[in-house]
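Only one protein chain is missing; all other protein chains are in place.
For reference, chains read A and B in written order, and residue numbers begin at 1 within each chain.
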Amino acid sequence: MAKKVDHRFVMAGFGGQGIMSMGMMLTYAGMIENKNVSWLPSYGPEMRGGTANCNVIISDKAVGSPLITTNATCAVVMNQPSLAKFESSVEEGGILLINSSLVENKAERDDIDVYYVPCNEIAVELGNPRVANMIMLGAVLQLTEAVTEDSLPEAFKAVFGAGKEHLLPINKEAIKKGAEFIAKQA
Amino acid sequence: MAIVYERSKGLTNAETHYCPGCTHGIAHKLVAESLVELGVLDKAVGVAPVGCSVLAYNYFNCDMQEAAHGRAPAVATGIKRVRPDNIVFSYQGDGDLASIGTAEIVHAAHRSENITVIFINNAIYGMTGGQMAPTTLLGQKTTTSQNGRQLEGQGAPIRIAELLSQVPGAKSVERVSLHNTQNIRKAKQAILKAFKNQIDGKGFSIVECLSTCPTNWGKSPVDAMKWLEENMIPYYPLGVFRTPEEEI
Partner (left out) sequence: MAKVLMKGNEAIGEAAMRAGLDAFFGYPITPQSELPEYLSREMPARGKVFVQAESEVAAINMIYGAAGAGARVMTSSSSPGIALKQEGITYIAGSELPCVICSVGRSGPGLGGIQPGQADYYQATKGGGNGDYHLLVYAPANIQEMCDMIMEAFDKADYYRNPVMILADGMIGQMMEPVEFKELKKEREVPAWATTGTEGKRAPNIINSLYLNPEDLEEHNIHLTKKYDEMKEKEEQWEEYNLENAEVICIAYGTTSRIVKNAIETLKDEGINVGLIRPKTLWPFPEKAFKEYPKTAKAILVVEMSTGQMITDVRAFNEGRLPVYFYGRSGGMIPTPEAVVAELRKIIEGGK
């Protein structure tokens, strides 16, 4: 019997860190794999003010509420304010991924699995600081197996458009590095 | 026997409800004749306002839409955008166009909608019973300015032709008067030109027609004509304010 799929992601950070597109890629890949999916952004002045977050659901079951407040299976925080805001949204036994390049604080909870990923440093090592979000996406996929690597190129094209296809190799590399970082910790 | 004059085919046979001496009938005739003379009556779609000419849809012998108060330029925009080959006009009074409908007229002009606007300025609300209009002259007595319109608190009468002449998209702006034969002939030429502009795709055209309201002014038809000439024309000068050839 196939493994039960029911992922609820909260992803948060500064506007411009690629939070929304990271979430969209994950969602698109889930759709390509015939899962039920939804992507819900925060919207309004707070987006323009600098913080951005989105909720992604990838599930075997029909998606009920697209909003995730307390039962995220995985939360991704890319900046300091997001840690304070979203640590509590992870369900017991869930996963919290912290971009340790920009977040100095440690998580306070001990009933969840916390991983610290220096996304920006790894991205700089790779030669493109803009792919920090893909480093994180790689880490997310290594831990959750929410979607497979195979559906990512198509999802990338769908989210970023045909004009950005030349950036696919560097993004794939970033996803690989993020996954490797987690794999080494295990 | 040769026919030397007949009712314009641009008008239906309906008897109008306008008061004796009211110049709406003249304005209707000029619009109707212009549509016939330009050969576009069959393609015309008119938009009637709320006010004295609310029943204009019964008088013009072409397709008509009745708009909400002041919204005729928006309605005309909707029609013209989906039926660019039709000839679309709005026919509006001063309460309709210069008060409640200022946003719609200014923005239709701004977008330079390729429509023709016939604006009847008689310095008063007719249909609702002689209330003060934005075009009412200073000192003019109406049922809502019983001591005469005051500058303070009620403001100066709004000059629509001058105002719209500042809008780049208003390609043709002219003010005419309907108080005597000579001016009616000029008005006819202005209305013809405003429709010709639309046929030629020149953009937004408006003709402001100074008109009488004997009933609500409390004057005989003849005295009303005289009052218009002596009081309205000095404040609302006649003439061409914009032509399509002129760029601003």
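Here is the rule we go by: a residue touches a chain if its C-beta (ideal position, glycine included) is under 8 Å from a C-beta of that chain, and two chains touch if they have at least 3 such contacts.
Quick caveat: nothing in here was measured; it's all calculated off a predicted structure.
J.: Which residue, A:15, A:41 or A:129, contacts the hidden chain when the whole complex is considered?
T.: Spelled out, the listed residue whose C-beta touches the missing chain is A:41.
J.: Given the contact definition stated above, which residue among A:16, A:64 or A:169 touches the chain not shown here?
T.: Missing-chain contact among the listed residues: A:64.
J.: Touch as defined at the start, partner being the missing chain; which of B:62, B:124, B:137 or B:206 qualifies?
T.: Of the candidates B:62, B:124, B:137 or B:206, B:62 is in touch with the missing chain.
J.: Residues of subunit A in contact with the chain that isn't shown?
T.: So the residues of subunit A touching the missing chain come out as 24, 27-28, 31, 37-41, 43-45, 61-67, 69-70, 158.
J.: At which residues does subunit B meet the chain that is not included here?
T.: Answer for subunit B: residues 12, 41-45, 47, 54-55, 57-58, 60-68, 71, 74-79, 81-83, 86-87, 103-104, 106-107, 110-111 touch the chain left out.
Methods note: only the chains that are shown with their structure count from here on.
J.: Rounded to a whole Å, what is the gap between the Cα centroids of subunit A and subunit B?
T.: 62
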